[in-house]
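In this view, the complex is presented without one of its protein chains, the others remaining in place.
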Amino acid sequence: MDTPANTVAYMIAGYAVIFGVMLIYIVSLVVRHRNLRQEEQLLEELQKEEKKAGKP
Amino acid sequence: MRGFLRALGAVVWKDLAAELRSRELLSSMLVFALLVIFIFNFALELDAVARANVTSGVLWVTFVFAGTLGLNRSLAVEKDRGCLDGLLLAPVDRTAIYFGKAIANLVFMLVVAAIVLPVYSILYNVNLFAQGGLLWVIFLGAEGYTAVGTLLAAMAVQARTRDILLPILLFPVVIPVLVAAVKASSGYLQRLPMEEILPWLQLLLAYDVIFTSIAFMVFESVVEE
Partner (left out) sequence: MKSQPRLLIGLDVVTVLVMAVATYMVFGYAPIERVMGAVQKVFYFHVAAGWVGMLGFLAAVVAGVAYLVSRKPVWDLVGLGAIEIGLTFMLINIITGSIWARPIWNTWWTWDPRLTTATIMELLYAAYLMLRQGIEDPERRARFGAVYAIIGFISVPLTFFSIRIYRTIHPVVIGGGDPTVSGSFSMTPAMGATFAVSLVAFSFLFASLLWHRIRLGQLGARVEQMKLKLTE
């Protein structure tokens, strides 16, 4: 009986890459989303102020 | 149909006549092509043995680089002088403009090839014209290259980063043409049996047909304004 080659290190490296890259992508989505949300809120406030200033 | 052909002829003729007068495009393509060959000569130590294997590669890299130069210039001129807008305002079929530009670019590339081939033959004492098939391969390869190149150059010149953009857009798309053209050319140069060259010729033909028709279909959405 042949014993299988010991390639556990490569398997771990492979799955580290798989989950690592996926995680980086998801984090980038979350970060971009959060930045846009902040910007949106800021712009909304600016819009409100402009309306107030424009009324009188 | 007749109107289409007349418009097509007018665009081709406009490009060729302008080039005959200024000669700036062809002269820069030619000088560039010859420089590339000289650089290869020293970079690769093109002695008789090495040459047999790499001639077709050197030739095609030369054509492709010179071609990029020409394509960029040919469309950039239209954009900068506002000629593109003028052309688009003219009551002609947009696809006539595309085919006109593509044919003109093809002619420029073939002129460069027509000068590079004899020069190469003299420099290295080989007769590249001994195999008629090579000329066909150059025609087919240049056709596929300019069909895609004209379309992508029309996009690249409208972008902010246009000078660096064209090769980046073009090279990954033309890899099949390049591989097929290099292998078919070297097949002819090494006088390989036809059945080893045939798959490459088929690939070249398929590429030309597919990409000419696709480019022709999408060109309208590249130039509309």
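Think of it as A and B in the order they're written, each chain with its own count starting at 1.
Just so we're on the same page, contacts are C-beta pairs under 8 Å (C-beta built on N, C-alpha and C of every residue); 3 or more make two chains touch, one makes a residue touch a chain.
Computed from a predicted structure; not experimentally measured.
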Residue in contact with the excluded chain [from B:7, B:112 or B:165]: B:165
Contact residue for the chain not shown (choose from B:57, B:133 or B:176): B:176
For chain A, the residues touching the chain missing from this view: 2, 4-8, 10-11, 13-15, 17-18, 21-22, 25-26, 29, 32-33, 36-37, 39-40, 43-44, 46-47, 50
On chain B, residues whose C-beta touches the chain left out of the figure: 148, 151-152, 155-156, 158-162, 165, 168-169, 172-176, 179-180, 183, 196, 199-200, 203, 206-207, 210-211, 214-215, 218, 221-222, 224
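One rule holds in what follows: only the chains that are shown with their structure count from here on.
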Between chain B and chain A, distance of the C-alpha-averaged centres to the nearest whole Å: 43
